[in-house]
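The structure appears below as structure tokens.
Missing here: one protein chain of the complex. Every other protein chain is in place.
Now for chain A:
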Amino acid sequence: MKLHCFDRKFFHSSPSLTPIQLPSPMETHLWYVIPREVKSESLLNKYLDILSPCEKENVFQMRGEEPRKNALLARALVRTTIARYQINSQVSPRSLRFKKNIHGKPELEWQFSDHGLSPPLHFNISHTSSLVACGVTMNSQIGIDVEEKHRTIKHNILTFARRYFSKDEVQYLAAILDPEVQRQEFVKLWTLKEAYVKALGRGFSGAPFKTFTIRYKGVAGGSFNPLEDLNPEALQMVVDSFDDPIELTSNWQFVLLELVGSHYAAICMENNVDIEGKRTVPVKLTVWKTIPFLEDECVSGTDAVKTVSGLK
């Protein structure tokens, strides 16, 4: 009877969300929203309704209608996405609580202590002015970063790289003669590095960009050209960390995608060391395009998602 009453309450108090099964270990779920497709005022108000007072305040601190809308969509995406996994029947988008770890990384705070340990659900969000994305995993730390493919920077790419990237990465970029290709590789590298730092959860200063190299597996020393060598094994991204010798490179796996033809999306996931054999288990990725409360579409295997590296 309790459940029946709850069902009714749930139906009236918040519009429905399609429930989804939790991702399995080494599986990532990626959800994204395209802001310009969300126009309905009433829908935006529904999103506002599920935010915490603090989140609402942050949304209104943004200058301009578009940035405000994007900030709103980012929080709404996180809340609705996590609520889909119906970890507990009492969970609704509005009831979710978040906290920050000691380095400031947002995490899920599990309130219902009588249900035992919190589910090891991890998430991370990233957005540009034209895309908002949220990645979800079980048992693994995750970091994601999205950037517009055509993003340019004000500074010269190599000047920027010399200031912020590692020597090997500068060398890699400097060897690319075509400026457009160099720019693309720069953007990809930036998203990968951001995703790694966000996965680590230690903040930008916890893993300064200069202290690690992300490279294609096939590179180290050889004359590997990622633009010609299409061997998927060689195209895998790996990270070499200088400061952390204990941080094994095999601890982290990367996936690099092209989303909806307009964005690069990098996902960095912790390798679940509980898996026997310790061999690198390939990441399984499922991608959904969503307008929360309105429609969801699984876009894995469609043109909306093109793998650049990391997936078999």
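As a convention for this text, a residue touches a chain if its C-beta (ideal position, glycine included) is under 8 Å from a C-beta of that chain, and two chains touch if they have at least 3 such contacts; residues count from 1.
Going forward, contacts and distances are computed from a predicted model.
*Asks:* Under which of the names "WD repeat domain 54", "Acyl carrier protein", "NADH dehydrogenase [ubiquinone] 1 beta subcomplex subunit 4" or "3-ketoacyl-CoA thiolase with broad chain length specificity" is the non-displayed chain listed in UniProt?
*Replies:* "Acyl carrier protein"
*Asks:* Which one touches the absent chain: A:27, A:147, A:169 or A:185?
*Replies:* Touching the chain that is not displayed is residue A:147.
*Asks:* Check the options A:52, A:95, A:128 or A:262 and report the residue that touches the missing chain.
*Replies:* Once the missing chain is taken into account, the touching residue is A:128.
*Asks:* Please identify, in ascending order, the residues of chain A that touch the omitted chain?
*Replies:* 61-64, 67, 128-129, 145, 147, 151, 153-155, 160, 163-164, 190, 194, 203-205, 208-210
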